[in-house]
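For this view, one protein chain was removed and the others were kept in their places.
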Amino acid sequence: MPVDTKRVRGPEVSQSPSLFLCKPAKTLPPDGLRADGRQRDQVDVRPVFVRCGLVSQAKGSAYIEAGNTKLICCVYGPRETERKDETDMKCGRLTTDMRFTPFSCQERGSWIQGSHDKDLSLMLHESLQPALCLHKYPHAGIEMYDLVLSCSIRQDGTSYVVDPSYMEENSHSLVDSENQGGLTVAYLPSLNQISGLQSDGDMTEDTLTAGVRTCIEGCFKIYPVIQHALARAVRRAAPPPSES
Amino acid sequence: NTTVICGIKAELANPTVEAPGKGYIVPNVDLPPLCSSRFRPGPPGEQAQAASQFIADVIESSEVIQAEDLCIERGKLCWVLYCDLMCLDYDGNVLDACVIALLAALKNTQLPEVTVNTETCTPVVNLEKRHGLNIHKHPVGASFCVFDDSILLVDPTAEEESLLTSQLTVVTDEAARLCAVHKPGGTSLSGEKLQECISRATVRQKEIQKLIDKVIHSVKTSQ
């Protein structure tokens, strides 16, 4: 492994204390309720908390919390492109960068962007691109056709869990059935179009289509929350004249 | 508006041969492109690296936690505290925010009990028994902006930072001892101004320590 000279270095090897637990961690019950009390096989997404416009330096920002998963996102730009190709000059370009903080997962991650982060960045880029009116650049504002919502499920044999928690995402039931996998769908609600889809694992065609439908249903559950948060941010940025 | 988040991860490692009774504290500051448009993606820039070094120096100078406290078994096993600081919103004076975030996070850290199995020489972790860290000192930083040795500004914003001619950070602990007088160049500063900064820093230390204690207390009661 190359030595990272740009950060304060610790010891060469260190191990997470979770490897040496005296009692094995609890495994997931295969049926019945989920660990956080939600129902299996139903579109039961976790309640989300969304706030917009938290970061003062960014053009746009959002913070979202679902269960213990916390995420912050900022939009910067437009700025000058570094590559001045002719093809690039006609429309704007979207770049996405997604990373985990080192303390975000059970095992401490590295500061260096891993392949997982990069995969997610790419997925994000592809899902957002269709919703942005990049051809209108360089005009003002970032116009969008629609909001982009997303939802995931985890298929576990015949049953599935919507909006899986970290534990559910990484646990494999011992029953060796053919339908094991994860599915994430990015969706434009008012256009009724899917802009991004990622699935891994092994699923039959029927399960997959059913899964996509479930994900879309999940998206509609989040839709009002996002709309509300956006409306709130706009109202705060430009209060309606009647109030003054 | 400056926001810094600090996460502390504890891992187990072997202590070095030179210091068998000491653990490690590894602080790193990241200024990701997320926090301001001035930072570009990629490895940390000079500012982030200098901030990391500054935080490491503050930990060492102030003895906020003693490396000896992180030792589990001399020469065999010790804790590594990875203190990862990430700026979420860069609106100036990131050093003060980092020191405060670090101190609050350290106060909130609970380490599980670890014993070494004498037969197999492997560590055994008991997650149910946890204890807090022994915080010896409470260092708090106060940053100042200087414009041509005449105007002093406390806690500068990003805009003020871009205009200043020199910057000064004073870190003090509760006994009013100085842990760091950090002034990376810039225009020179007279003794009187320096004294003024130091007395302001001691006042600020008291305020911040009170605030941290209040927050930690409220976190404890809510759990």
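Which chain is which? They are A and B, in the order written, and residues in each are numbered from 1.
Assume contacts are C-beta pairs under 8 Å (C-beta built on N, C-alpha and C of every residue); 3 or more make two chains touch, one makes a residue touch a chain.
The definition used in the following text is that contacts and distances are computed from a predicted model.
Asker: Just by its UniProt name, which of "ER membrane protein complex subunit 1", "5'-AMP-activated protein kinase subunit gamma", "CTLH domain-containing protein" or "Exosome complex component RRP46" is the chain not shown in this complex?
Answerer: This omitted chain is identified in its UniProt record as "Exosome complex component RRP46".
Asker: Report, in label order, the displayed chains that the undisplayed chain touches.
Answerer: A, B
Asker: Of the residues B:E11, B:D30 or B:D173, I need the one that contacts the missing chain.
Answerer: B:D173
Asker: When the complex is taken as a whole, what residues of chain A touch the one chain not shown?
Answerer: 3, 5-9
Asker: Which positions on chain B touch the chain that was left off?
Answerer: Interface with the chain not displayed, on the chain B side: 46-47, 49-50, 52-54, 56-57, 60-63, 149, 165-166, 168, 173, 176-191, 194-195, 198.
As a convention for this text, only the chains that are shown with their structure count from here on.
Asker: How far is the middle of chain A from the middle of chain B, if each middle is the mean of its Cα atoms, in Å?
Answerer: About 30 Å, centre to centre.
Asker: For a test of understanding, state which residues of chain B touch chain A in their complex under the given definition.
Answerer: Residue list for chain B touching chain A: 1, 3, 5, 7-14, 16, 24, 26-28, 30, 32-37, 41, 43-44, 49, 52-53, 56, 80, 82, 84, 86, 88-91, 112, 114, 122-127, 158.
Asker: Provide the residue numbers of chain A that touch chain B in the complex, in ascending order.
Answerer: Chain A reaches chain B through residues 6-11, 13-18, 20-23, 54-58, 72-74, 76-77, 79, 97, 99, 101-104, 108, 111.
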